[in-house]
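A single protein chain has been omitted; all remaining protein chains appear in their positions.
Chain naming follows the written order as A and B, and within any one chain the residues start at number 1.
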Amino acid sequence: MQNFTRTNFEHLEKVRNRSIRVARSCKDLRDRYDEREDGVYYLTTGNGMLYQTYCDMTTAGGGWTLVASVHENSVYGRCTVGDRWSSQQGSNADLPDGDGNWSNRNTFGTVESATADDFKNPGYYDITAEDMSVWHIPNNFPLEFWNMEAAAVLRYHTENRFLRLYGGNLFQLFKQYPVRYNVGSCGDRGPAIPIVYDHGDKESTRMLYGPNSRREFEPGFITFRAINWESAAMAICSGVKPTVGCNTEHYCIGGGGYFNPEEQCGDFPSFDYDRLGKEQGWSASKEMTEAAVLLFYR
Amino acid sequence: MQNFTRTNFEHLEKVRNRSIRVARSCKDLRDRYDEREDGVYYLTTGNGMLYQTYCDMTTAGGGWTLVASVHENSVYGRCTVGDRWSSQQGSNADLPDGDGNWSNRNTFGTVESATADDFKNPGYYDITAEDMSVWHIPNNFPLEFWNMEAAAVLRYHTENRFLRLYGGNLFQLFKQYPVRYNVGSCGDRGPAIPIVYDHGDKESTRMLYGPNSRREFEPGFITFRAINWESAAMAICSGVKPTVGCNTEHYCIGGGGYFNPEEQCGDFPSFDYDRLGKEQGWSASKEMTEAAVLLFYR
Partner (left out) sequence: MQNFTRTNFEHLEKVRNRSIRVARSCKDLRDRYDEREDGVYYLTTGNGMLYQTYCDMTTAGGGWTLVASVHENSVYGRCTVGDRWSSQQGSNADLPDGDGNWSNRNTFGTVESATADDFKNPGYYDITAEDMSVWHIPNNFPLEFWNMEAAAVLRYHTENRFLRLYGGNLFQLFKQYPVRYNVGSCGDRGPAIPIVYDHGDKESTRMLYGPNSRREFEPGFITFRAINWESAAMAICSGVKPTVGCNTEHYCIGGGGYFNPEEQCGDFPSFDYDRLGKEQGWSASKEMTEAAVLLFYR
């Protein structure tokens, strides 16, 4: 049972040697060292803190750094342990920001577990970027197969360099548009940015959310900081722009620390409203509900 | 107060130099680089993710990689914060798998805190192995003394290469035998593998569990995925094979997300049934209850 073949060894040696690179993003690795292979690389922050993450060196020219994943560990949870992208303190109006991870420097998880648990690395706040790419990958899917296009439920990227207008990353963008309970009303949404599809299209995006939700949004966008009728804030509406109505808890992810009713509180706030993964009423599809949302910068 | 002597420095330099090795397991380090010393080494996953763990380079030929520890932070807890090997979401039949860490790629903890908190490193799912070794080490015991045989409450290993039949590691084995509430009944246990003792024997194993438990198991084995009368699943019965009766919550560890009654939910489910560490009725001994369970692969 030889599990460490020569090929394996040579591959690992190559990966090990990558660690001598000094780069602050996958784009740096591509531009400066001409790295062209998807996989795990070392990066360092401006202060010299080292970490490992995944680089997509292929899509639309490559140079995409994985900085975070949003993973719903339990739609039955209500802002309980594991809801790091909303709150782990229970739905509580005294904590309008919840855990605050959309706009602080906390980090958690590892790159290889990014489809099995929440992940946030220092690149989230340290990299200055222009565009974003988003991959919805089924829960527990292994890293070595993430880049198979067919694996993804949905994949897209922006190309209008919108992050230039918002400080260069989500850490800065969400300072301007706080993910906070009671910060404004439904009309006070953040930017909605047009997307270019890498897997899926507008019609397939529509079908990923519940029939009732489909009446409320337009596909082909990524939207930041939505607010629902009950003044709860969400961070990202992936693939869509809310247009009519404000029931964004059924199709936007992440959140502040308070939702009413409290069973909506969580990383995928109320994707299971009319029954988990049944794609009826307001409920999102099973594939969407059981996929992690991987966020990349370039 | 010179705390950094020449010896100390030379030792650390040697350890630092180990970091240039490219190896995926302690067995690789022994076979490829002839490393013979117990201690902390770098390993890397197949994808190139780096981590540090402890290698036992001595027992029965050495080459054992520490991949996990199960530590009960509070037998009073009931699937609350810290119960990563069962559930941190409260006992909840809607979450039959609990945190799911027996069969996902999440990792947590550090090697030096493996006797003070739960630990799981990438080796758990990344290494392809044949045998296992288990050390029960008193809580908070420092790493530099783990290999003193007398330190252990119990130590043993398998030698029949059973992991070949189950995918090469626990990550794969528990896909075949899910640690999930209501997945089967008492008879649907996973494999029971004979063990070779490195510290302790069959009789001392018996005495580590409660008097009532002793009537239900046969010592000299490690058993995977036990199920009790109430359909709760446990992951490992360390040192024993259940034979008669199904009150496995008193002598098996880890679990799914639901136990009835709920006070049994936890990493050491109901080791304290008849009073904590009193070794009466169903209660396990104090030494067993207050020791971390270190899991090694080779």
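Criterion: contacts are C-beta pairs under 8 Å (C-beta built on N, C-alpha and C of every residue); 3 or more make two chains touch, one makes a residue touch a chain.
Bear in mind the structure is a predicted one, so any value in this text is a computation, not a measurement.
Screening B:Val111, B:Val183 or B:Val196 against the full complex identifies B:Val111 as the residue touching the chain left out. By the touch criterion stated above, the residues of chain B touching the omitted chain are 1, 3-4, 8-9, 11-13, 15-16, 18-19, 39-40, 52, 73-74, 76-77, 80-82, 109-113, 115-117, 140, 142-144.
Seen from chain A, the chain kept out of the figure touches residues 20, 22-25, 28, 32, 44-50, 81, 88-90, 92, 94-95, 99-100, 104-107, 122, 127-128, 130, 161, 164, 168.
FYI, only the chains that are shown with their structure count from here on.
Between the Cα centres of chain A and chain B there is a gap of 33 Å.
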